[in-house]
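To start, the structure itself, in structure tokens.
Every protein chain of the complex appears in place save one, which is left out.
The chains carry the letters A, B, C and D, assigned in the order they are written, with residues numbered from 1 in each.
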Amino acid sequence: MGLDIFLQHFLNALQWGSFYALIALGYTMVYGVLLLINFAHGDIFMVGAYIGFFIATFLLGIGGNSFAIPSWLILTLTILGSMVLTSGVGLTIERVAYRPLRERGANRLYVVITALMIGLFLEYLNLSLLGAADRGFPELIQTDVYTVGGVSFTNVKLIVIGLSVIVMVALEVFLRRTKIGMAMRAISYDKVAVPLMGVPMNAIIAATFVIGSSLAALAGIMYGSAYHVLSFDMGILIGWKAFIAAVVGGIGEVRGAMVGGFLLGFIEIFVVALGQVPGFEWLSSTYRDLVAFTVLLVILTVKPTGLFGVARRQKV
Amino acid sequence: MLLEVKDLRVRYGNIEALHGISFHVEEGEIVTLIGANGAGKTTTLMTISRQIPYVAELGGRVVGGSIMYQGEDLLHYKPHEVVSKFGISQVPEGRRIFGNLSVLENLMLATYSRKDKAQIQKDLRRVFEIFPRLEERKNQRGETLSGGEQQMLAVGRALMTRGRLMLLDEPSMGLAPVLVRDIFKTLAEINAQGTTILLVEQNANMALKLAHRGYVLETGNIVLEGTSEELANNPEVKKAYLGG
Amino acid sequence: MKKYYLPLLILVLFVGIVGGSWLHVFNEYWQLVILFMGINIVLTVSLNLINGFMGEFSCGHAGFMAVGAYVSSILTVWLFADDKIFGPPVLPASWAIPLFPVILIIGAIAASLAGLLVAIPSFRTRGDYLAIITLAVNYIVKSAIENMEVIGGPRGFVGMKRVMNNMAAVFDAPWLLIWTFIGMLATIFIIRNFMSSTFGKGIEAIREDEIAAELMSVNTRRLKVIAFMLSCGLAGLAGGLFAHGPGGYINPGTFTILKSTEVMVMVYLGGMGSISGSIISAIGFTLLLELLRPLGTYKWVVIPLLLVVMMLFRPSGILGNKELTDVFPKLRAIFGAEEENYAHAAN
Amino acid sequence: MPMLQIKHLTHYFGGLRAVYDFNLEMEQGDLVGLIGPNGAGKTTIFNLVTGAYRPTEGEVLLDGENLVGMRPHEITTRGIARTFQTIRLWNELSVLDNICIARASRIQYGLVDSILHGKRYWDEERQIKRRAFDLLAMFGLDKEAHEAAKNLPYGEQRKVEIARALATEPRLLLLDEPAAGMNPGEISDLMEFIQQIRRDFNLAIWIIEHQMRVIMNICERIKVVDFGETIAYGTPEEIRNNPRVIEAYLGEEAFDAA
Partner (left out) sequence: GGGGGAQVIKIGLDIPMTGDIAYVGTQSKRAAEMRVAEVNDAGGLDVGGKKYTIELIIEDNESKAESATAAATKLITQDGVLAIVGPQSSKQAVPTGEVCNENETPMISPWSTNPNTTLNRPWVFRACFLDPFQGPVIANFVTNEFGFTKAAVLYDVASDYPKGLAENFRDAWEKLHGPGSVVAFESFTTGDTDFSAQLTKIKGTDAEVLFTPQYYNEVPLIVKQAHELGLTQVIVGSDSWGDPKTLELCGDACEGLFFSTHYAAEGATGATKEFIDAYEAKYGETPGDVAALTWDAMGILLQAIQNTGGLTGDLAKDRAAVKDALGQIKDYDGITGKMTFTPEGDPIKCAVIVQIKNGKFNFYDQACP
């Protein structure tokens, strides 16, 4: 493998990993507060992308008719609009499906199953209402291809990678430095004592869903811009894998989600890439899932709480 | 009258744990509730702070009565408002510190609804003065503290909330004798500085020594009340609760 | 007298279902629905051992089902069918009838060995981390099968229908239904008996507090290995039965996380740690899937909504952690023979 | 040879030295106390002895057999049982099941029996149940046998914990703050009770407690630790007057409180 090809793979892995990371951050956010594996998150990502699609086509539509809206404004409005509306979806789900269960003291796994159901509901509602055909996402960001020394990359790729890093840093600071962040982490540990600190628990949980859903919306729009095709089931596979990435990194830990996401991206890309290296020709790309998941299995067996996860100390 | 509980009735499922209890706490007082295991002391405190019925894990609900605090019925408020609006802080049974937060974060979280930054720093210094052990461990994760250290942190947290009324549920549980005395001394001090205290204690000897007045709770009913001396000298109390 | 109620009930069910199918009292479609119910009961009750009684969150049950399905299918096709890959049958078709259950058990054993892939990490890993390990195993199994060209890879494996036909040619009976019925009974019997023994209850102690269990002399590792091997083995049995169903065709794409989550849904719907709950929910869910067919794409809008609403009303599943006999004590007359024995023991 | 022999037991949590060079010998029937300030390492010592943690250094010998490196259930099977500082019952299970399960290591029937329920199984299960009821009766808990453990009041849960530990048939019983959360009246009962089970079961008992009344009245010898190190060892009388213990732990007016 030449250096240019290697760098190309490296860049590919960074981009692919940053999608996992962005979605994993949303998982980790909600998990970090409620210990809830929000299996609907992948589908909220899908909802975010679709809402973005509708806002963008609407705005482009007006632009075409009478007065032109500058494309940066369309992009900004699409992102903001989708974040707001997707947060609304996330909040509604929390309000009507999760919170009542919590208030009835249900086992957390029942909430997890409810989340799975909500995910299915969103997928098939989309399918039933919008039809089975995939949609093309409008080019909000004019894709430019740059080639430097045999390595090709697009502006969208760079934006996605940069964005996921920025989001991670922002989240980390938010959770560590602000009282709301502390309250979020405290809720995950002991819901009984949280109100005793004067913390409005439901409001904090709602805020968590707002952040998680906004992240999903952001990821959805970036995904649309990078891959151009939306489908009702686009959130399933990437959602599951992002969840796996979040756990391998150490679920509930922002850095963990990030590292887990990139790690999974790198493993997936390089299992394929390695087949090019002399001596590894036997490593067909059909082995990708097999190898990737075996590596994850080994990581978790050796490090039972993921890379960054701190075991909840079982003081005896 | 700062706090007046009237005919409070609380149920867990079909079992009534409080059968209509009434008591009151005057501004500036230390009042203690004593009673055997399962008498309903914790239930009483949790109901005042509105944990019951809001916290699903506890599983209880209020079926009657009122909790008047400064002329308003607490039963109309959410648990966090009891803290942020009325300034009632609590040291819960079993400490319940946040194990995944550092000692310092635990203390800072308790000031969630406070805005007075300068005073918060002063209070923090005071807590560290009372419990130097906490300062030594201020960056340690809460869950790795020993039982006693956790209890200090729980009291420290309630101090950081800086309430007018402090509810304490067995603050001496699991503490070394020196510390028990320290904590009681601290309670006397903060009371002198103007905080009213409602104290639940198994260690009835010490509780009655500290408190001005007390109530005896037996299986969900208040069976006796009086000044601390009266109770300490009551032969039945002596026999049942003072180990005498 | 009471002792005979349960065997009688089973006999009536057996005669009703198998006899009914034999005589075509109900058509093949309903036979198929009953078959799926039986298989789903095996899957749900077995997963309940891990997700309900042991309190872990396994989401890779379909992976173990796949192992059982492939191993038993390969064996039956190799032994009893004329096949492109394995050539002419090794044994005469008349042997298929007695050997079929043996092969199913071999498939189950293979699946339970695969269960070790999860059991061993479970010594150190718990909760959501273990959940990921089970997920990973699900993916690994699926991907491994896809990479085995000999057994069809992603194209799947066929020929089991021929085996069933050969069996029916020897003696015409609804063989698969019979074995599914027996497999279902065996599953219920095994899990119920095991979990009522003091030895098996150690599994519930692990759920409640693993450290305390270990410190109170429960060999948690041994129990975990047993629980995972038992549960995965039974999933393998279900897989074997499933593979010989209509079409006689399996395909790695069938055993995805989607399948695993379906089983999970049935477990939690019935109630964690409730065997009768699992049975009720497996039957109910299978029926629901079939009855709502006319809704078309809206079926999968309605089903999740129904379940979400269900959860709101019964936040711990249909039966919670209780058994039917706890809710309707009168049923003890039928199902409670064991428990009476218990009561004698206690006094 | 003493029944229990602890030699140079040392444990670090990362950089934190929780236990350092701890030594102790106990004989059948002994009743030894372990006290020290909060965070001194008492619970950690119990955890090391019962195998919950693995010591950084040192040996724990039971009848000359080194327990270090064994899994906790193996140690319990060999005769050391304990209770926990914060109650750790199996909450959703009935009180009876809590007791029965603790007999796990004494079960003779195997996996197959546990599924097929043959005669041997029933004989043994009946015996397990009978013994469990006997134990519960001793504690006055037989009426609560079918109640879920979590629904019992605190004090009774403590008793169930002790009964559960006894069900493992220990020779050495470790009690971690059994009197916590009890009022003085109940503590008196507890003290009597501890002495009674020592007699009835011919046990050695090792007890951590902050209630000096318990320690001073029932223990024959008392070990005092601070910052993981032993600072005193002796009879209650000696400990009561040891200036180091007074300074670190008891405080000046030691006994008026208790």
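Assume a residue touches a chain if its C-beta (ideal position, glycine included) is under 8 Å from a C-beta of that chain, and two chains touch if they have at least 3 such contacts.
Since this is a predicted model, take the numbers as computed values, not measurements.
Of the chains displayed, those contacted by the omitted chain across the entire assembly are A, C. Only one of A:N12, A:S164 or A:T305 touches the chain withheld from this view, namely A:N12. Within the set A:T76, A:T178 or A:S284, the residue that contacts the chain not displayed is A:S284.
Only one of C:G68, C:P89, C:G183 or C:G245 touches the absent chain when the whole complex is considered: C:G245.
Touching the omitted chain from chain C are residues 27-30, 32-33, 36, 143, 146, 153-156, 158, 161, 165, 242, 245-254, 290, 293, 296-297, 299-300. Touching residues on chain A toward the chain that is not drawn are 1-2, 5, 8-9, 12-13, 15-16, 19, 124, 127, 131-136, 143, 145, 147, 152-154, 227-229, 231-234, 236-238, 268-270, 272-273, 275-276, 284-286, 288-289.
Operating definition for what follows: only the chains that are shown with their structure count from here on.
Rounded to whole angstrom units, the spacing between the C-alpha centres of chain A and chain D is 48.
Chain B and chain C have CA centres that are 51 Å apart. Chain centres here are Cα averages; for chain A and chain B they lie 43 Å apart.
In chain D, the residues that touch at least two other chains are 43, 52, 84. Shown for chain B are the residues in touch with two or more other chains, namely 144. Contact residues of chain B toward chain A in the complex are 49-51, 54-59, 78-80, 82-84, 89-90, 92, 96-101, 105, 108-113, 141, 143-144, 157, 161. Those residues of chain B that touch chain D in the complex are listed here as 34-38, 94, 133, 144-149, 151-152, 170, 173-181, 202-206, 239-244. Contact residues of chain A toward chain B in the complex are 102-105, 179, 182-183, 185-186, 188-193, 195-201, 310, 312-313, 315.
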